[in-house]
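The complex appears here without one of its protein chains, the remainder shown in place.
== chain A ==
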């Protein structure tokens, strides 16, 4: 994989944008999760309205081989509906918090989607043939009396227009008292974990009426609660290992072989706080919003409010790499606390070779860091720069008094436009960036 910064080797270009252009964004259309499948052929998005939209990568055109294929809508379905908890008199939002694909094992595709309370396993399959020639019904459609059927006719499969069907195969419900923030498929392809604010459960994909609680940090006295679980993920290769992050900026790695209940961690990752940068908001900005293992399984990455950190699993006392996402916001924390932006949960992702990482920011900016060259770049997902194959221009935020041309000052940033969800193709340099209700797809320019 080439480097990500601007230069001779690599340039990010606009490819596509999905979603409405209207200025008035419907709440239900706000994208809440983005995920490529294992091959990168499919790209799934979930939104606040409980819908899942799957895009499929079309093969490159033979006539125009210099163009990568595009992602077109493959399937759309309503995954979750709003529900009402009668016991607590609370409405359960249909917002899709996470989508995770299962490795493909046959012609069909499977994914897990979850809202705050319920996880569902969806099967997405294609149907391009239809059985015809039944003699079980009359021509008007009425079912014939069996006694009137005197001959056996085998139906014939006839081609039909491709139809993509999504059907719920499993519903995993009633296992979470608190809001589910993470799901992660295990490397054994048989189990997966789901995490809410205080507990993590382990499921078998075939069994819906039972789950095993493996982490429980709920104190006996809820008034003593000072820390919640913010994210969890299974190790990509070791099916007995998983990690979970907390609102206090810590990560715990647990080994399910040690005990049935993994309240005692195997490893504890925490970076000592820098006393010189301590503020009233130190704890809030240290809260980890996302944790992702590298594809290699050797590293993991965490995202807190201002930075992204790469940890070596063999070293617990500090990260091996720290990347500042938007350090210019540090002096604005008070305002960001007032307007609640400080509680925004940004995600992060690795590229296929683990040589680069990406995360979002405000003003529809997103940042990429090349771990090898240590170069970084800020790009913007905007309609203005959405010309086909147009190269994205690097953006810069001016922090000093003097603002250069093409720079934007911190005070001019639009904090309503936040890029919380991004995804990187597992093999190619194609990225998907969710900007409120729009999905941008960028790719490198093929030379």
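Note that a contact is a pair of C-beta atoms (placed from the backbone, for glycine too) under 8 Å apart; a residue touches a chain by one contact, two chains touch by 3 or more; residues count from 1.
Keep this in mind: contacts and distances are computed from a predicted model.
Matching "Septin-type G domain-containing protein", "SERTA domain-containing protein", "AP-3 complex subunit beta" or "tRNA modification GTPase GTPBP3, mitochondrial isoform X1" against the UniProt entry of the left-out chain gives the name "SERTA domain-containing protein".
Within the full complex, the residue among A:108, A:228 or A:390 touching the omitted chain is A:228.
Which of A:204, A:267, A:295 or A:332 touches the hidden chain is settled by the complete complex: it is A:332.
Remark: the omitted chain is touched by one listed residue; of A:47, A:94, A:197 or A:347 this is A:197. Considering the full assembly, A:179 is the residue among A:179, A:267 or A:427 that touches the omitted chain. Annotation for chain A: contacts to the undisplayed chain at residues 87-91, 177-179, 197-198, 219, 221-228, 230, 247, 278-281, 283-284, 287, 331-332, 334-335, 337-341, 343, 411-416.
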